[in-house]
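Only a single protein chain was left out; the remaining protein chains are all shown in position.
Take a look at chain A:
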């Protein structure tokens, strides 16, 4: 995406944020599947967030997380839980920052890119769910320390696994739909 180089908020990014946030809302509400472990669901919406951060960059990732999570909480549960909203935004931002330069639009998503993408998402999820979300829970809501860290740990691990499996598979599938640069061969 050459556009994003000179203008951080290109029209395409703006639209991607809007549509991405709408997808985040819908998948956040309907797209969780039971993982087999009690009370822990596979939140497919974080796989989507990771993919969109990869496709449209850090700004899109940050804003899809913030707007999507706020709207999801507001529309379906009545009031946003701000500490986790911020954590979601952070996940999108960090993945976008580290993995945003992968040229997935040109069909490039091999072993090297898969490792880079997963490295990015593991770092992002660790920072967001092990550190930031519990810290904000304590700061804003003064909840017990061990409770919020336990919650963060469960959410973080489940999101890392979700993005590693579903996010990676989605990215591979997406890259296959794009035409690779230099894929044409000269016929003699």
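Please note the rule applied: contacts are C-beta pairs under 8 Å (C-beta built on N, C-alpha and C of every residue); 3 or more make two chains touch, one makes a residue touch a chain; residues count from 1.
Heads up, the rule we're going with is that contacts and distances are computed from a predicted model.
Asks: Suppose you had to identify the omitted chain by its UniProt name; would it be "Extracellular solute-binding protein", "Multiple sugar transport system permease protein", "Phenylalanine--tRNA ligase beta subunit" or "Energy-coupling factor transporter transmembrane protein EcfT"?
Replies: Record says "Energy-coupling factor transporter transmembrane protein EcfT".
Asks: In the whole complex, what residues of chain A lie against the chain that is missing from view?
Replies: Touching the missing chain: residues 9, 11-12, 14-23, 25-27, 29-31, 33-36, 42, 44, 47-48, 51, 55, 63, 67-68, 71, 74-80, 82, 140-147, 150-151, 165-166, 169-170, 173-174, 177.
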